[in-house]
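My structure is below; once you've seen it, I'll send some questions.
Yeah, one chain of the complex is gone here, protein chain that is, but the others are all in their spots.
Coming up: subunit A.
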């Protein structure tokens, strides 16, 4: 895992996404939709960084990152919807009026202010992660049980969000937003702005995760993955570490969700169904677990493939994804990054050495 840090990768990455793509748009070669689509991928990549921290580095397979992602999205969506409703002079969002609700539910009230919205979008996922993590990690739930319980939590929340009584739009979700802080969301320059903000946040998140994984804290996380009992006999409080990184991962997912919403214009519970939460883990698995670059590249590449494949062969996307996943598990368990590294090694030394790391 101790690869030499070649600045070339970073320069290339920034050159393509911060200069080339916007320049392509300015010169009219790339449509604003393409820009917006990549902006959304960056949001997924931010969430993928969180998954890599909790799963790739700490070895805890959390299936509820999609839920935290949605919490971020729903928060911003509620704010945008209230602003739009106010602009049209109505008292309540349309879907509430259809459900014969007369007053704005109490939990919607704080979302009228943008400041409160930002705060709650981060605070709510963090608190839920803290509470769920506290219970799970204290009871020493590990491995596949952890995955099952977090998936069940996501499923329960999905069912809750589907209900009209939850007052979050039910199956239809929340949509039809107009402005964010007064900026028109349908204008091209706002879309480009959101793209740049997402890209900047992705870089910041990457840098933050890089600092975490290269600190002694990050080494403790890897030690927990390798041998949880050994690290607790070395007097590290494993529960504290797991809880901290679970909250960080939830926050990253929420930030991804918050930036995703204004660029896509709709959020439905479908974003956190079982398929969506499995897919998020698969980005990291395909990109390369325990490798931050792998998480980012995995999220970008899989989503790019998704948009290409769904337009070329609309029905076979899941087969392609499944096939990729099977190949990854069978032949290159370190994902794209592991494959790239072993090819590089093969060219530089002439010998093919498969990396052996424990699951």
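Definition applied: contacts are C-beta pairs under 8 Å (C-beta built on N, C-alpha and C of every residue); 3 or more make two chains touch, one makes a residue touch a chain; residues count from 1.
One rule holds in what follows: contacts and distances are computed from a predicted model.
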Hidden chain of the complex, named as in its UniProt record, picked from "HTTM domain-containing protein", "Putative membrane protein", "Spore gernimation protein" or "Urea ABC transporter ATP-binding protein UrtD": "Urea ABC transporter ATP-binding protein UrtD"
Residue among A:30, A:104, A:118 or A:244 touching the omitted chain: A:244
Residue of A:106, A:235 or A:312 in touch with the missing chain, whole complex considered: A:235
Footprint left on subunit A by the chain that the document does not show: 1-2, 212, 215-217, 219-220, 222-223, 225-227, 229-238, 240-241, 244, 290, 356-358
